[in-house]
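Before any comments, here is the structure.
All protein chains but one are shown in place.
Presenting chain A:
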């Protein structure tokens, strides 16, 4: 049983607060211990696995089959993944902008109808993980790029929609008031008072969205969307470990390139304020 001791006199926290604080901590720790026990996690095995990992990697995954990833077929797959992330990112951003406008409380065209539509649209895209979107689209559209692009689009709507809406909700309301007082309708208010204020931030978010979409594209590919991920899956299943190692390295390299490129582009855009 839990023994509830009274807090010592020197405590900064008065009686009920200290109880909540320590009580919460205790519950978290108890649940952690219970989970470890319930799942029967073998900690010595886990620690041993770290050493084992180095051995396995050295044994089976080295040297990576670099020639395989420099082959024309695989290079085309890299391009596929790149195109997939571009298409998905572009379509996602285009859909996310109106949804973000609807779901920004301060300038929503209608708080009773459009606001819930926008919020629900963005939230439902976020609620479903990109792998699940891929599985859903693959089952409807079949394996390949179309399913991959569709899944990435949904992912990007959820990702960019939230960031766009936050950005819109942080604008200065003065120009909005001025446009409203001139008799502008909600669409015109969005065009003239909102867009100029969020243009730069939106460009940065769009670039970031592409970067994240590129990373997601490898996973989407694994689940049937095509591109690099699809190669990864095939070789994992065929136990072609040296090729798997090379593919993983190529993915890491490409993601790093995308990350640098997006960082540099965003910095350039922000300077153009």
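Side notes on the structure shown:
One rule holds in what follows: a residue touches a chain if its C-beta (ideal position, glycine included) is under 8 Å from a C-beta of that chain, and two chains touch if they have at least 3 such contacts; residues count from 1.
Just so it is clear, contacts and distances are computed from a predicted model.
When the unshown chain is looked up in UniProt, the name that turns up among "Sarcosine oxidase subunit beta", "Phosphonate ABC transporter ATP-binding protein", "FMN reductase" or "Ferredoxin" is "Phosphonate ABC transporter ATP-binding protein". Contact with the chain that does not appear here is found for just one residue of A:18, A:83 or A:197, A:197. Which of A:95, A:138 or A:179 touches the hidden chain is settled by the complete complex: it is A:179.
Of the listed residues A:106, A:188 or A:238, the one in contact with the hidden chain in the full complex is A:188.
Interface residues of chain A with the unshown chain, by the touch rule above, are 174-175, 177-185, 187-188, 191-193, 196-197, 199.
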